[in-house]
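All protein chains of the complex are present and in place, except for one that has been dropped.
Labels for the chains are A, B, C, D and E, by order of writing; each one numbers its residues from 1.
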Amino acid sequence: MSELTHFRDGQPHMVDVTDKAPSTREATAEAWVRLPPEARAALETGTNPKGDPLVVARLAGLAGSKRTADLVLLCHPIPVTGAEVQVSLEPEGVRLWARVRTAAPTGVEMEALTAVTVAALNVYDMLKAASKAMEITGVRLLSKSGGKSGPYRAQE
Amino acid sequence: MSELTHFRDGQPHMVDVTDKAPSTREATAEAWVRLPPEARAALETGTNPKGDPLVVARLAGLAGSKRTADLVLLCHPIPVTGAEVQVSLEPEGVRLWARVRTAAPTGVEMEALTAVTVAALNVYDMLKAASKAMEITGVRLLSKSGGKSGPYRAQE
Amino acid sequence: MSELTHFRDGQPHMVDVTDKAPSTREATAEAWVRLPPEARAALETGTNPKGDPLVVARLAGLAGSKRTADLVLLCHPIPVTGAEVQVSLEPEGVRLWARVRTAAPTGVEMEALTAVTVAALNVYDMLKAASKAMEITGVRLLSKSGGKSGPYRAQE
Amino acid sequence: MSELTHFRDGQPHMVDVTDKAPSTREATAEAWVRLPPEARAALETGTNPKGDPLVVARLAGLAGSKRTADLVLLCHPIPVTGAEVQVSLEPEGVRLWARVRTAAPTGVEMEALTAVTVAALNVYDMLKAASKAMEITGVRLLSKSGGKSGPYRAQE
Amino acid sequence: MSELTHFRDGQPHMVDVTDKAPSTREATAEAWVRLPPEARAALETGTNPKGDPLVVARLAGLAGSKRTADLVLLCHPIPVTGAEVQVSLEPEGVRLWARVRTAAPTGVEMEALTAVTVAALNVYDMLKAASKAMEITGVRLLSKSGGKSGPYRAQE
Partner (left out) sequence: MSELTHFRDGQPHMVDVTDKAPSTREATAEAWVRLPPEARAALETGTNPKGDPLVVARLAGLAGSKRTADLVLLCHPIPVTGAEVQVSLEPEGVRLWARVRTAAPTGVEMEALTAVTVAALNVYDMLKAASKAMEITGVRLLSKSGGKSGPYRAQE
């Protein structure tokens, strides 16, 4: 089923948040990059020819959070006022984690998800000479706070 | 382990492909968005207040493939010469699929992966009023062809 | 007369609105794309090979409103807080209509005009295989409200 | 009629031009900005407080032609290899004219149309303090050459 | 010494200014382009084939100030609310000067520095057919005001 012709009265639009007062918002998100043995080896031995994937991922994720409204067509442009990205090599793969904060009339869930996703794409790019079988997985919102809909926390 | 201090001689740089002749390249990729029941219901009943997520995802993925070099710090800017994104609602969730083609000295794996990833982020954005527990997963390269490293096909 | 050398003391600059308090602003705009018979037929019969121009125009216009400050050199970057684009096929051609809202120290006239203009360019692009003689016309501000200069409404 | 549900088999995609050889392409386009008396006076007397609209329009149009693929969702990114924008004050209003050239597998009609359209939006922005009743009109392709579809020339 | 491995606990992040109240901020900056005789002659005689470098530099600097957060990876996106760029030909070369203003929780030093730097790059580009030995120099913050750290004024 590739078409939803029943969206007759709900055509795409950017939600109107003009009349909501700005308030402090925060969101955290994570993503994983699963590493086949060749990709893990290139990371662990420091022999990856293109450089250190974790440093690149971290900075790309931070920069990526600022491009969210360019990528997500109906997303409001938000003045990000704080962002942190952590990248770590774990037994299950590379873990990407981001926290984004703002003072705005709408939340920064998409900014946090974009940060970890863009970071993950950069991990792939840095290691793709070692293996093309990496997989980005587990991209999810961990928590959000602020706003009328209240706090959210992902289940374990 | 969050730091790879042994990347002494492999500092990040953009791989030099200047002397490679342009040739036809193609890559396909897929991603999935897992849907909690509330998100699936908003899709299936056509009552999602922000509009049809599948149409938005498709166009956002196509546009996103053109932003790859903005997001992936060490990625070469590539003149995409053909792109197709398919979005479908399946029992397991929303499936995003992309094929990107070019005639260039380097491949379009990152463009295909960026297309499906950006498409998936747009699905999340469109449905996040229904559920914040959606998860983007299974982002992987399905195939590539062209270039010196030869064809690649993901295992089932 | 292609040069206005008398602009001696009025060299281009971005107007200073730093000291104006943010307030609710809204602007609506419209544009038309005149369709030669071949273009209209491609639309009406649903046989246009590149896909549905109206859906693409709508989303491109929404996304375009967020790029206004990139295109209009002296325009302030504005955090758009609401945007709606309508695209309809009328006897005179395709009508593009946009409403943009913000809470900012300056107005969103340029955002609304950019939305309909970018939407119209996308209609042209989608249908140009059918006819290159389409014409974009009647791009104008329909109304604005908010701000010191007061409301504006276009004459019929 | 705001919906074309019959576009079942023609979902939006970027046309595949991968296998077309690059060739020299050129397109010219024009646009007009109709000027109410107050806007014309601000131009002619050189008293427009924001600076000279014609100079800004010219440069914005040139820069805008490079943003075409960001704005037109299904447009191929094209390496513009030459661009010229002329802006002149005529009895009927401000005339914007652009010529864009490239050596690519597809044409630059959209780049030329984007150049004049973006230039026109900048004229509006520069003069909007004088009048909000300006109208952008007559945006059309004047000519194209190169490519399989052969030359095109607009009728007078 | 090309590596600072001792930055263990200070990994790059965007400073969190979420809880700071917006206030009026202003920064001024300058830059110089030193001109070899051939470049100066092309400017003074008005024979530079690519057009007037000073006009282009001025507008490019204004536009560039809006791209700061795209270029400076850890810089907050700031809604510039006023910007002015002056470009003048002096005995020592071309002087670029910028003032940027905002009402935001953090300052606009980077926006002012980016404005003059981008303006200087455009001077180079416009005159590089005359000489490639131009040098951009003296890029510095002249003053800032607003914010907790108080005013700053460069020494003569």
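Here is the rule we go by: a contact is a pair of C-beta atoms (placed from the backbone, for glycine too) under 8 Å apart; a residue touches a chain by one contact, two chains touch by 3 or more.
This structure is a prediction, so every number in the text was calculated from the model and none was measured.
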| item | value |
| --- | --- |
| Candidates A:A31, A:V55 or A:V118 - the one touching the absent chain | A:V55 |
| Full-complex contact with the absent chain, from D:A63, D:M110, D:L127 or D:L141 | D:A63 |
| Footprint left on chain D by the chain that the document does not show | 24, 26, 58-59, 62-63, 66, 79-85, 101-103 |
| Interface residues of chain E (partner: the chain not displayed) | 1-4, 6-8, 10-13, 15, 31, 43, 45-52, 54-56, 59-60, 63-64, 67, 70-75, 86-89, 109-110, 113-114, 117-118, 120-122, 124-126, 128, 132-141, 144, 152, 154-155 |
| Chain A, residues in touch with the chain not shown (by the definition above) | 55-56, 59-60, 63 |
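Here, only the chains that are shown with their structure count from here on.
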| item | value |
| --- | --- |
| Rotation in the CA alignment of chain B with chain E, degrees, nearest 5 | 180 |
| Same vs different contact residues, chain A with chain C, by half of numbers used | different |
| Chain C-chain D separation of Cα centroids, rounded to whole Å | 13 |
| Cα-centroid distance, chain A relative to chain E, in whole angstrom | 31 |
| Multi-partner residues of chain B (each touching 2 or more other chains) | 2-3, 8, 11, 55-56, 59-60, 63, 67 |
